[in-house]
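Entry: subunit A
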Amino acid sequence: MNLLEVLGLQRSFSGGIRAVDDVSFHVDQGESFAIVGPSGCGKTTTLRLIVGFDLPDRGTVLLRKKDITRIPPERRGIGFVFQEHALFPHLSVHGNVAFGLRGLPRSVRRERALELLRLVGLGAERDRQPHQLSGGQQQRVALARALAPGPHIVLLDEPFNSLDAELRDVTRRDVYTLLRQARTASILVTHDQQEAMSFADRLAVMRSGHLEQVGTPSQVYRYPQTVFVARFLGNANVLSAVAHGADAATPVGTVPLTEERRGPVMIALRPEALAVVPNGEWKVVACEYKGDHSLLRIAHEQTTLLARSPAECTVSPGQSVHPTVLGQAVPLQQDTDGNGSPQLQSGRIPARPDR
Partner candidate 1 sequence: MGRPRSFSHHRPLGLLVVAGAAGAGVLLPLIYLLLRAMEAEWGVVQELVFRPRNLYLLGNTLGLTAGVLIMDTLIAVPLAWLLTRTELATRRWLVSLAVLPLAIPGYVMATALLGLGGGYGALARLTGLSVPRLGGYWGALLCISLYTFPYVFINVRTALAGLPRNLEEAARSLGYTPRASARRVVLPQLVPALLSSWLVVGLYTLGDFGAVSLMRYESFSYAIYLQYAGAFDRTYAAWLALMLLTLAGGIVFVHSRLQRGKSYHAVGSATPGGASPAPLGHLRWAAYAYLLILFFLSLGVPIGTLGFWLFQRPLLPELSSLASSAIDTLSVALPAAALAGVLAAAVSYLSVRWPGKLTQALAGAPYIGYATPPLAFGLALVFFGLRGVPWLYQTTALLSLGLALHLLALAVGPVRSTLLQTPPRLEEGARALGRSWLRAFLEVTGPLMGRGVLAGTALVCIVAMKELPITILLAPPGFSTLATQVFSYTSEALFAQAAPYALAIVFLAAPLVTYTLGREVNG
Partner candidate 2 sequence: MRISMVLVLSVALLFVGAHAAQSEEITLYSARAQSLVGPLVRAFEQESGIQVRVRYGANAQLVGQIMEEGLRSPADLFWGYENSLSALAKAGLLKELPDDILALARPAYRPQDAMWVPTSIRVRTLAYSPDRVNQQDLPGTVMDLADPRWEARVGWAPTNAGFQTFVTGLRLILGEEETLTWLEKMRANRTKPYGNNTALIQALAAGEIDVALVNHYYLFRFLEADPDFPVAQTLFPEGDPGNLLLAAGMGLLSSSSAAEPAQEFIEYLLRQEGQAYFTRETYEFPAADHAQPVTSVAEIADDAARLAPPVHLGELSDLGGTLDLLRRAGVL
C-alpha cells in the first residue's frame, strides 16, 4: 500500500529557478526510500515540501490517501531529522525526546521517551545536555526524538553529513535497524550514492529539480537510464557507440548490450565489465589500489576509461594495454537538455553526419 504519494510537486524560488520540477514518487508502508543527488539538486526542498516547512507552487502530497499538501507541519504526523540535528539546547536529552509526546500523562511520556532512548542506546545519557554528546549520539537523539510521537514516516535530511566517515557507517546501520524495528517508513536525502544504496529499499536519483530514475538500488545501478545516473551511481564509463541490435561498436571494440538498439547511442559500461591485458593501443594513466581490487585509468586518444583489475596493480602507469569487455553495456537515453553530464569524462561524442 502506498503510504506516501508525491504527485507533480513543483516549487520555484525568487529568480524563477525551479528548485523542484514535477517530482512524483511514492513510498510504501515501512519502506526505506532515498533521494540522492548532487548538492543543489532540490532534494532538500522536496523533503521540506513533504513535511510542510515549505509549500509547493503546484502538486500534491498524499499521506495514506489524504491530501496533506496545505496542512501545517504540526498536523501531518511526519518526523523530520535535520542535517544539524537541531536538538533543543535548553532541554536535556530526555527532554528533547519527550518534547513531541504531547497530551500524554507524565509517567507515560517518561516511559516512552526512555524506551526510545534505550532503543538508540542512550538510556544512560538521558539527563545530559545535548552539547555534552558526541555527534553520533546527537544524531541518535535526533532520531529518537523524531520517532517518539510514532510518525507515519520519518524524513532524514542528510543526517550523517556532520559525522566523520567511520561514525557515519555505524550510525547509518543503527538508524536503518532502528527504523526497521519501529516499522517506520523513511525518506533519506543524501548526496552520497554509497549511503543511499546501502540504506534504501528503493531510491530516486535527482538532478536539477527533477527525478531522473527511481528503482531499487541494484536496478538503478545495473540499469541506469541516463548518462547522469550512470555517472552518479558508481563510476560508469560512458561511451558513444553505434548499436547494431544486440551489440554495439565502441572504442573498445564490440560490446554486447542489455537491450537491443540501432544507430548511434550512449552506453554505460561498468569498470568491473572491463579488464586489461598487456600490449595494446591504450596507455595506463594511473592505478589506484583499493585493497580487494585496483582501479585502472587507461587512455587512448581523447578517451579515458576506468577498468577493474585483480587486487594488485599488475600494470604500471605508462604501460600499454588492451581493454577487453567482460560484461554487458547499458544503452542510455539521450539527456533531455542535450548535452551530457558535466562530469562527462569519456571524450566528446563524435559528430554524426546522419543525424
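Behind the choice of candidates: all candidates are chains of the complex that A comes from, given by their letters.
One rule holds in what follows: a residue touches a chain if its C-beta (ideal position, glycine included) is under 8 Å from a C-beta of that chain, and two chains touch if they have at least 3 such contacts; residues count from 1.
Treat the numbers as computed from the prediction; the structure is a model and nothing was measured.
Trainee: Can you pick out the candidate among 1 or 2 that touches subunit A in this complex?
Mentor: Subunit A touches candidate 1; the others do not touch it here.
Trainee: Would you mind writing out the residues of subunit A in touch with candidate 1 in their complex?
Mentor: Per the touch definition, subunit A meets candidate 1 at residues 51-53, 72-80, 82, 84-90, 99-100, 102, 129-132, 135, 138, 145-146, 148-149, 162.
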